[in-house]
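Left out: one protein chain. Kept in place: all the others.
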């Protein structure tokens, strides 16, 4: 009802909603503010729209499990290594507590979900990073799960897909976390030697050690519109160079122009694009 | 005597020489003007100094046969394909006449000398381009001779060296001349597959189709100081962009900075540098 | 183009006039119309089968000449454009991607000109910078990895001449492509669809089979360039064109080109679909002919093609 109203009398409705929102502190459970167009949007509308802002098409964070639902045919997903847990190898202060906190909050054991399933009938291995779990940071578990998933693709000769979103390496695992960059990259080298296509999908935000390893190594690299993708985060760069960054810096469109992204694909078209790419690599329904 | 005088009382001597030169039109047989420092230099001094300006170290054109004398141990050079002659495949107007003119003038049959010899005792195949012959342009004979020389290196497993200097493709041979770029490049690909080191030496000027084929394909690329090296010639670029080019543009030092040249080597040190490189590739005196 | 078409257009409008006259005044002019129509057909054949080299140069440069993209979209049942050199920039003067021709997966790369001024500025009039060639090479190596035949469309005035192009190694980029293309174990089929300008064209043209559209050209230097070198006078370009052997017939006689693909009367732009069909037919034939060759045989076939040119 409210949605329809908004759509029909857009300007008017918007204004009154904003007023409502500010004056009466309307329940934040139902409303949110789009970080791109800054308009108030009805959460349910956003959720029903694959977390794309209905007003400006901005791609908000899509929860990892829903990403799998979006891309993988219903009922075909088999998860790998669900019970791999991070250990506090360095005895880093507070790390166990933090892990437990995130486990409770997300109901996941770490920052990536891996598994296999079908995309319009075509087999694929898929890894979805989860920024809800410690910013999608990569520690030993993320590195190991992605490596094992790539191995699965090699052994079963099926295309490999990673949907990245990450704050980078997980500092609580120190050098071990850094080494996951090499570990995953070298498994991708094996994948490449076996001529198995690897499609890397970059979503907001993809930064640090993930950008500097598997995210940038796709045979084909796809990004969601406006996703922030970079090695250094924009705040770190601004502190280093003591300047504000230009508009659009490190966004998907910028990376496309700079030659690092093949295609920018709307979330709604993503499954079909994956299907077309896999098909063009000669794979057929099994 | 004059040389000593010049060296001892530099400023004074110079001035008087310039005066002499201008007033009395001193014989141009004996004197020349350095294109870099603009000073008058005694031709004999230049020739005795490997055609390097004794005042500013500028590298003037070293005649091709003298280049071989400089780099190859005396008495060890065996020339290849001396009697390959260009044909007028396209019936291009005046081409035969032009060829004959250059043959008479240079006493060479085309714009490259190829052969094999020793560098401080180490075997090498060497190709020296000759700008005295039709600006060192590449037609079928240049392409063929370089290709055959590379084949010789493959068959005899000895390092391959090209000293480039060229105005580019030879327009009188049209498409045939263009195709020499592919022909030479693919022979270098074979050379590379056989893991035979190819050292490319760029001298003033190296441009056009030569730059865009074998000159830029060395495992190691050496340039003489200040040599002009580019795809398009500076005048063509200036005409296209309607601006004057910055100082030093397309010079060896510029290419080093831009990442396209490995080392800039003074002509006097060139033979020793080749020797060191070949030695470091595991070759020994035979 | 204007000049070439002019008598044809005049005659066409005359026929239209007669038709209108006949209809408006209800008089029978069918004999006259028939004669003129036959004359028009003859004239077209006459003109287009006897284009001078310079007319062909202008034909390939005209704004309505079909571009790589036109052929790609007509030939492929599906096409995904891929972007970028993974190093500096995505150069829009080269288009590339993966596509399906019938059921064959291929990689297609071509110089890309624009049709409007705006488009041409974005596409830099089909004159690549080094990053364009590096994008092409990346896509070709990818094709090699996945064992996809490579189709290249050649249509460029030449590699771009400018400061940035030199700074980023125009010569190196072209040279690298020549060498690397010669090492790919998949068949490469190149088709000159318009202007094949010098090293900038050859950088996509180290192929197993080279075809040219009937009216396309391919040369080591532009007619303007040659004319300015020979006679210090750019305006004699048409004269230069006539001596430099740049038409598909010339190159076929020189054994540089393997096949001339006929264009519809009046040029490819008169019927993009049928021209695309001819191209598609040629591509499929050629791919089929390489189907049973090993990687080494394919590399060797390409090697021999260029090895024998010139001597």
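Letters are used for the chains, namely A, B and C, taken in the order the chains are written, and counting of residues starts over at 1 for each.
Operating definition for what follows: a contact is a pair of C-beta atoms (placed from the backbone, for glycine too) under 8 Å apart; a residue touches a chain by one contact, two chains touch by 3 or more.
Model, not experiment: these values are computed from the prediction.
Considering the whole complex, the hidden chain is in touch with A, B, C.
Touching the missing chain, out of B:45, B:108, B:238 or B:262, is residue B:262.
Across C:69, C:134 or C:305, the residue that sits in touch with the chain not pictured is C:134. The chain not shown here is touched by just one of C:88, C:252 or C:290, and that residue is C:88. Residues touching the missing chain, restricted to subunit C, are 86-88, 130, 134, 168-169, 172, 176 (touch as defined at the top). Although one chain is not shown, part of subunit B still touches it, namely residues 192, 195, 197, 219-220, 256-263, 273, 276-277, 280-282. Even with one chain removed from view, subunit A keeps its contact list with that chain: residues 84, 89-90, 92-93, 139-141, 143-144, 147, 169, 171, 173-183, 185-190, 192-193, 208-209, 211-217, 229-232, 236-237, 240-241, 245, 249-250, 258-260.
In this section, only the chains that are shown with their structure count from here on.
Taking each chain's centre as the average of its CA atoms, subunit B and subunit C sit 35 Å apart. Taking each chain's centre as the average of its CA atoms, subunit A and subunit C sit 42 Å apart.
Distance between subunit A and subunit B, defined via averaged C-alpha coordinates, is recorded as 55 Å. Residue positions of subunit C touching 2 or more other chains: none. For subunit A, the set of residues touching two or more other chains is empty.
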